[in-house]
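This view holds just a subset of the chains, kept in their places.
The first chain written gets the first letter, and so on, giving A and B; residue counts start at 1 in each chain.
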Amino acid sequence: MSPERIRILITGGTFDKEYDELTGQLYFKDSHLPEMIALGRCNLKLEVRTLMMVDSLEMTDADRKLIVEQCRKAPESRIVITHGTDTMVTTAQALAADIGGKTIVLTGAMVPYKFGSSDGLFNLGSALAFAQTLSPGVYIAMNGCYFRAERVRKNRQTGIFETAE
Amino acid sequence: MSPERIRILITGGTFDKEYDELTGQLYFKDSHLPEMIALGRCNLKLEVRTLMMVDSLEMTDADRKLIVEQCRKAPESRIVITHGTDTMVTTAQALAADIGGKTIVLTGAMVPYKFGSSDGLFNLGSALAFAQTLSPGVYIAMNGCYFRAERVRKNRQTGIFETAE
């Protein structure tokens, strides 16, 4: 029995930031998801779509509506969303309020994939695994753990996601 | 609710191979698991033990008995085992024949973690996620997928794990 197809929706975030060597600034160019999927020798059936390439601090209500809409109309019932960590909880809760019957897993990275010390590949591996095994609902997968959208917060001091009581 | 503690048993495999710059050979020194767990900013409760550091082609029946024994007597009911890919299926089946009531996930890498293009971090992320969510049984987590020990083989031509009918 082969696994169901999973949709990956790319929204940007630290995951995909690059270093501009002329300005010394971080910026977005293309997503690194295809490269990361290849590096992981990932053999899942995937449908990868880039919705936007933004820092999640700059994500608008309209952006979130687009994400919700794309999840609703996706033919797949299992979805992974790459997202900046700063407002990942906000987007997860917007999805949880609106979408039922699908397993949606948001993930991201604390350090850009292209930099030596990124957690991105680890998080992507865990997010794809959680998307295959968790029952319908909206989740955040970070730090090796998963959290329900309704009960999670990012600890700004440590950068670690934790259960919100 | 915080997740249960997971035991990680290290047995060596490509995961942990290093390059000896004097001889030009690959060899084992210390495990890179602690470094990989730190890189993944993994916040799970983990108990990490090194059982052996061997190429899985050189793993003996006695080695496999030790692995089975360690899984049986572990207080944790969720276990991840890092293992060479060549005989990962053999060890998984030995575990499946002997152990019940625990979720055991074997994983490994096609390229050593210390080399630039390793799939190790991706696989570790997925294995830890599968260990938290799959029901009791013995599984292999490779290429983003999971397989029951009873129905998996490594395709020697492609290096990809696939369902054995």
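Heads up, the rule we're going with is that a contact is a pair of C-beta atoms (placed from the backbone, for glycine too) under 8 Å apart; a residue touches a chain by one contact, two chains touch by 3 or more.
Everything numeric in this text was worked out from a predicted model, so none of it was measured.
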item: Oligomeric state of the whole complex, in copies, if 2 are shown; value: 4
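In this text, only the chains that are shown with their structure count from here on.
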item: Contact set on chain A toward chain B in their complex; value: 1-3, 36, 39-44, 110, 117-119, 121-130, 132-134, 141-146, 159-163
